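Excluded from the complex is one protein chain; the other protein chains are retained at their positions.
Which chain is which? They are A, B and C, in the order written, and residues in each are numbered from 1.
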Amino acid sequence: MKILYFAWLRTKIGAASEEVEPPDEVSDVAGLLDWLRRRGGGYADALKEPSLVRVAVNLEYVGYDHPIAAGDEVALFPPVTGG
Amino acid sequence: MKILYFAWLRTKIGAASEEVEPPDEVSDVAGLLDWLRRRGGGYADALKEPSLVRVAVNLEYVGYDHPIAAGDEVALFPPVTGG
Amino acid sequence: MSVRVQQEDFDVGAEIEALVRGNHKIGGVASFVGVVRDVAGDQPIEAMELEHYPGMTEKKLAEIEAEANQRWPLEASLIVHRTGRLAPGERIVLVVTASAHRKAALDSCAFLIDWLKTKAPFWKLEETADGGKWVDARDADDSAARRWIES
Partner (left out) sequence: MSVRVQQEDFDVGAEIEALVRGNHKIGGVASFVGVVRDVAGDQPIEAMELEHYPGMTEKKLAEIEAEANQRWPLEASLIVHRTGRLAPGERIVLVVTASAHRKAALDSCAFLIDWLKTKAPFWKLEETADGGKWVDARDADDSAARRWIES
């Protein structure tokens, strides 16, 4: 599973993307965020305020209950500020 | 007094402008329109539908009760269609 | 803040650039360009003839623009309206508004073109194969202009 980080999630976590292999019990977005948060450091800091984290799976906005699977591209980012 | 005609009022009356000297009892816009209408021909035709005639005196939209005086510039035209 | 009536065409990009250049308070620029269509109702038109009332036109456009500047915090605004004979596809009118934020720019641009259509003394003659026909005023234009009275 590929995870992408944008804006201040990228700078806090210190990576633009990474390949991860979460354990089988991580089956949805909420589980993935918990699992990442437990890594501590920049992850805990970047993900501590869930209301500020938007999630896209395979280029589509999803909620925290969206299922995730091995081949997915998951993106985590703050509310958008373009235009 | 100078009168200007625009759009189909101009083509019906057959003049873009003219100098007129209405009698003293013609003291407001309504009186002027009556006086012109009584000339018949193109005037009667152009002015027969008062709801389609807009009036400006000295470059400002006015109602039919607006007073007129010798030195005024009076313009008669249909509802505007620019833009 | 500026208003022009002219026979010549205008360059939209150059007009916008000249209006906003050097003013770094501007965050949003809205524009509207009116263009001659090739039909009037069902009938093809060959050209459009635009007549206006010199003197009053400039006065009304300046009043309309001053009103927009009172209602919205604009950094710059421009109205250019052409007159004379225009072929389908040719530009008729340009309205540009610039403000710190987009809402003021977008709303004031819509306001200016709505009011211009009901207040500025221009008249259109459509030339078809059957001859020339003066365009009737549209009720939709009156109601578009009226919505700004309540707001």
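Note that contacts are C-beta pairs under 8 Å (C-beta built on N, C-alpha and C of every residue); 3 or more make two chains touch, one makes a residue touch a chain.
Predicted, not measured: the structure shown is a model, and the values here were computed from it.
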Exercise. What chains on display are touched by the one that is not shown?
Worked result: A, C
Problem set entry | Residue of C:I26, C:I64 or C:L78 in touch with the missing chain, whole complex considered | C:I26
Problem set entry | Residues from chain A at the interface with the omitted partner, ascending | 4, 6-8, 10, 56, 59, 61, 75, 77-83
Seminar exercise, completed: Residue list for chain C contacting the dropped chain reads 11-14, 16-17, 20-39, 88-89, 100, 102-103, 105-106, 109-110, 113, 140, 144
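Convention: only the chains that are shown with their structure count from here on.
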Seminar exercise, completed: Chain-centre distance (mean CA atoms) for chain B and chain C, in whole Å, is 26
Problem set entry | Mean-CA-position distance for chain B and chain A (Å) | 73
